[in-house]
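Attaching a single structure in structure tokens format; questions to follow.
Only a single protein chain was left out; the remaining protein chains are all shown in position.
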Amino acid sequence: MRSLIDIDNFSVEEIDGLISVAKNIIANPAKYSEACRGKKLATLFFEPSTRTRLSFEAAMLELGGSVIGFSEASSSSAAKGESVADTAKVISAYADIIAMRHPKEGAPFVASLNASIPVINAGDGGHCHPTQTLTDLLTISAECGRLDNMTVGFCGDLKYGRTVHSLINALARYKNIKLVLISPDELKIPSFIKEETIKKCGMEYVETASLENALPELDILYMTRIQRERFSDPEQYERLKDSYILTPEKMQLAKPTAAVLHPLPRVNEISVKVDDDPRACYFRQVRYGKYIRMALILKLLSEVNEPKLTPSFDGEDYIRETHTCRNVRCISTCEQELPKIFKITDKNARIARCVYCEGKINY
Amino acid sequence: MRSLIDIDNFSVEEIDGLISVAKNIIANPAKYSEACRGKKLATLFFEPSTRTRLSFEAAMLELGGSVIGFSEASSSSAAKGESVADTAKVISAYADIIAMRHPKEGAPFVASLNASIPVINAGDGGHCHPTQTLTDLLTISAECGRLDNMTVGFCGDLKYGRTVHSLINALARYKNIKLVLISPDELKIPSFIKEETIKKCGMEYVETASLENALPELDILYMTRIQRERFSDPEQYERLKDSYILTPEKMQLAKPTAAVLHPLPRVNEISVKVDDDPRACYFRQVRYGKYIRMALILKLLSEVNEPKLTPSFDGEDYIRETHTCRNVRCISTCEQELPKIFKITDKNARIARCVYCEGKINY
Partner (left out) sequence: MRSLIDIDNFSVEEIDGLISVAKNIIANPAKYSEACRGKKLATLFFEPSTRTRLSFEAAMLELGGSVIGFSEASSSSAAKGESVADTAKVISAYADIIAMRHPKEGAPFVASLNASIPVINAGDGGHCHPTQTLTDLLTISAECGRLDNMTVGFCGDLKYGRTVHSLINALARYKNIKLVLISPDELKIPSFIKEETIKKCGMEYVETASLENALPELDILYMTRIQRERFSDPEQYERLKDSYILTPEKMQLAKPTAAVLHPLPRVNEISVKVDDDPRACYFRQVRYGKYIRMALILKLLSEVNEPKLTPSFDGEDYIRETHTCRNVRCISTCEQELPKIFKITDKNARIARCVYCEGKINY
């Protein structure tokens, strides 16, 4: 039995397999319309996310299965103080697979350790959102016909954008990807992504503040929103914001074969006037999101009778119960009787990371 | 592809067709129990309305289809600032048909302009609620055996009652309908309904303040609630309210064949002691509501492959971007990048109406 908590849980081959199944579903939806008859998906959304939740629900229904769940914490037992671990055990009696969204980072991982059914992380705070990354990969593959030999531009808030970091991480495993990182100075990609992912994998990259300069060479433009709150100086925001709004005028600079992606919801960072441009893929991306989730549900349910591989956290690579995670959004700060465990990631620098949220400590 | 935003979108023949299909479903429910197998209804309720939502959901399930959605805005992406237009495009990837309830007037119309699937208006503020009107028409037709040659009394709040205005509007297209408008002075029917609908269509009508005087001649009594807040003078309310409460005593004045309707929820304007009277139709009306929605879903899904007729809003009948709607509840006041468009309805008086909410402006 497997779960999907972090995109790294799957090998490149497995991801390519999912993409291939998703494309097969797109080509032959009827073939899959009874594949999950009698199976139940539990959508446990401890914070609202309509698009993601409905994508999972539509996916399960199109496989012939059914859905139970809740769409916000106030409707859940969490309000009565139930731990994530207990919720996972209880829901294992009701459903065949779980999709969990939670504001606490690491909560779906804790669920996967305790559930007797597969758990899909549908977003845990600022930490992971692997089905968004799978969606992005299927979109690129379906729209461009390949996942390597590509120039991919990321535009907007590259500092806090979880989907950006995760997609870069996933692309790092493909060949000959060139990154163009387009953002204002305040919102540049964090150095740990540059050091630990981009440089480590030898990806070519450039950083620029100009969307217009970058556009002509991009195969993919991945847009994200720039939030006013991110700027310490409001005037700076006012001066900059328009240059990161995608308009039909700017689209004239792009390749005829370019593809524009956006994780949605969009506020005003892409003008609605771009929507009719055939290169605007973001609403088709929504559809790909449903199909990759169908492929994912099929995969996890097909592996449900294989033994569950639970990480042991034993041995000298792990630090147990001596330190506390300093990430206030980590599930370990509020989950009852959860052992505090860190994985040593750098012995020389005495750095370890929380096994739940990947928060860094010095030990 | 068609949507149902306003009851006027359908011709009398189409409405009669829906009523006929609904009666056929009532007679042979099993014949329809697989009609929508594999189809999904999205119930997008940006404000709660249990009865309407569950009526749509029961309708879809009895057709063999399934349901996704949300029951209040806090569970939706709107909380993150997504526009109604984008929501409609996203949901088009997940479902086959939408039922939308929204506090902003015109929101379902904006959704229908952007969705690639049919949209049913399940109530937009004080504007339209066409499936309630269809429910009322089926109830009258099924209980009385006809939709013309009838004396129809409307009792209560005729000033603000959206369902009343809409049903009068719909009945105006049938023959030989006589209206009896029963209300206190403060809550009389607005003059624009009298001028633009009742008189224009040549419907016979009387206005009265006495329910008891009106009762003996009515074939239909359509009850609505009188709210204390509607009165500037609380004493006036106290003096009047009891005369608009339907009791078993007052029912003795009604015809033996009369039918009492109410859109529900009822608070105290009909005594529960009337519920067992065979002329009390309001709970059967709930059931008719489900059946007419089944007929409507069938109709819209059957037309889904026909070309979508989008209004052009071009030409000299329209005013574009020069004026702003003054109705604070209009979707055009909050929807991002929505063009402000008005249809000229009176060239001489220089009056135009917002294409979204029908709000009036002088241009």
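Letters A and B mark the chains in the order given here, with residues in each chain numbered from 1 onward.
As a working rule, a residue touches a chain if its C-beta (ideal position, glycine included) is under 8 Å from a C-beta of that chain, and two chains touch if they have at least 3 such contacts.
Just so it is clear, the structure is predicted and the values come from calculations on it, not from any experiment.
In the complete complex, the hidden chain is touched by one of B:Lys159, B:Arg287, B:Lys308 or B:Lys360, namely B:Arg287. For the chain left out of this panel, the touching residue among A:Ile5, A:Ile25 or A:Ala42 is A:Ala42. Shown as candidates are B:Arg162, B:Arg266 or B:Arg329; the residue that touches the absent chain is B:Arg266.
Check B:Glu57, B:Asp86 or B:Glu143 against the missing chain and you find that the one touching it is B:Glu57.
Within the whole complex, the absent chain has one touching residue among A:Ala35, A:Val90, A:Cys201 or A:Leu240, and that is A:Val90.
Mapped onto chain B, the footprint of the missing chain covers residues 33, 48-51, 54-55, 57-58, 61, 66-67, 71-72, 264-268, 271-273, 275, 283, 286-287, 289-290. Even with one chain removed from view, chain A keeps its contact list with that chain: residues 38, 40, 42, 66, 68-70, 74-77, 79-83, 85-86, 89-95, 336-337.
Note that only the chains that are shown with their structure count from here on.
Mean C-alpha position of chain A lies 42 Å from that of chain B.
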